[in-house]
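Excluded from the complex is one protein chain; the other protein chains are retained at their positions.
Presenting chain A:
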Amino acid sequence: MKLSALHQSYLNRRRSPLDSSVDAPSKSFLAVFWLVLHCLCCLISLLLGFRFSRLVFFFLVSTPTTNLYSPPFRPNLPPPRIDLTPSNATTAEVKTSSSRVVVGRHGILIRPWPHPDPVEVMKAHRIIERVQREQKAVFGAGGKGSRTVIAVTPTYVRTFQALHLNGVMHSLMLVPYDVVWIVVEAGGVSNETASIIGKSGVRVIHVGFDQRMPNTWEDRGKVEVLMRLRALRVVKEEKLDGVVMFADDSNMHSMEFFDEIQNVKWFGAVSVGILAHSGNAEEMVMSMDKRREMVDEVEERSSLPVQGPACNATDKLIGWHVFNTLPYAGKSAVYIDDVAAVLPQKLEWCGFVLNSRILWDEAESKPEWVKEFGLLNENEGVESPLSLLNDPSMVEPLGSCGRQVLLWWLRVEARADSKFPPGWVIDPPLEITVAAKRTPWPDVPPEPPTKKKDQMSLSQGNNNVVVIPKQQQQQQQQQQQRSSKVRKPKRRSKRNKHEAKPTDTTTQVSSSTKHHQERN
């Protein structure tokens, strides 16, 4: 397709016989003249670096309207060839009916400002973004066959609620499918919870549950079951379509979990990693050692902290792996804030997923091994989701038959008397500030703060100030005391009297509060 030097030389060789050499002496003079002129032109072109003969022709032949920006001019000049024989003066016009496409040298059209226009660049980026969105919609995770994920979360207001609920919320926000999040709150709908889940950006159904959450794990489990059933009733009433999964607020889910549950037909089970954390490191180690001893004595089965479906070699469900609670016998947490291992139930709800159509009323497409959800009597004690089924052997094991652990179960709660600022906004300011033991400037009185946020600037450098809010306000007489070491006051205090007192790291009133009290 492209000419090459070889072709060019071949051409020239082919053409030279066609050059009719002539006999008349006048013609030979002309030939010599042309040769000399040609050599001269060649030398000048060599000097200049381009074929200036084109320019000569251009200036001689062209019309005055052409400007220097190489507009479309069609001079019909002969093609570039070394030999200027008369035969190539003919222009290669297309002979047939008027074609505007001409062979020959054309100008290279360059616009006056050949740089990108920012408006067009923005338009192009919008086009790109729209195309990518379309690609995602057609081919990506939201493509055909992707079902809505209906997440059911029982929760209640407590110190660690923000920690747990934010974790679940961020996982749900990352899910590439549509999500409906049903949050059931014990003790009724509260602003606290609503403010957390309002930031999620997914569709949230916030349901209140009238009971308060009890403070033993066992009772809490029972209440959570009731709350989940309440959520399932919402699914039934609103006829939500999708895959129902139970996202307990302290659990951690992997993204593959959401991809895997798309495959469930009616009722599926996944393996859940159990993190029976006690909060007491030594005890954990001891229990692990004990477990290892036990393992040596007894068979090795179920030493894995995993709960989930058990399959035989042909990937059929034959039973359930259940968390071995024997090592923790007698040492498990009873009250919510016990420093002991929190043990799961036999079969946790979070390991099961179901097609929301199981819960719907009309029985046409439901398989017969599913109980009618509307007739379920909660007071009979629903322990695990298997109670929703007539035949528990029809459960589909997911995650390559339970071999993949796709989510982790964990229960961590703060001490019963722990307090936290509502909404995690420090307003009114904290009552108690506890100074760390060493500060470099013990006697420097605090700068009068310009705004509330400057309170934090007091704890600079290696000043670790532990803040414990107190229920009632302490009164104005308390003074600022900083370090436990007795130091000579270097500077005069602005407002407070310094008392060099040996302090312990117990409650002290910060001057900041004082300032605020003064301000308030």
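Convention: a contact is a pair of C-beta atoms (placed from the backbone, for glycine too) under 8 Å apart; a residue touches a chain by one contact, two chains touch by 3 or more; residues count from 1.
Operating definition for what follows: contacts and distances are computed from a predicted model.
Per its UniProt record, the hidden chain corresponds to "Exostosin GT47 domain-containing protein" from the list "Ubiquitin-like modifier-activating enzyme ATG7", "NADPH oxidase 2", "Exostosin GT47 domain-containing protein" or "histidine kinase". The residue touching the chain not shown here, chosen from A:K27, A:K123 or A:K265, is A:K123. Panel shows chain A; residues 1-8, 50-51, 54, 72, 79-80, 92, 94-101, 103-111, 114-117, 120-121, 123-124, 126-128, 130-132, 134-136, 138-140, 144 of it touch the chain omitted from the view.
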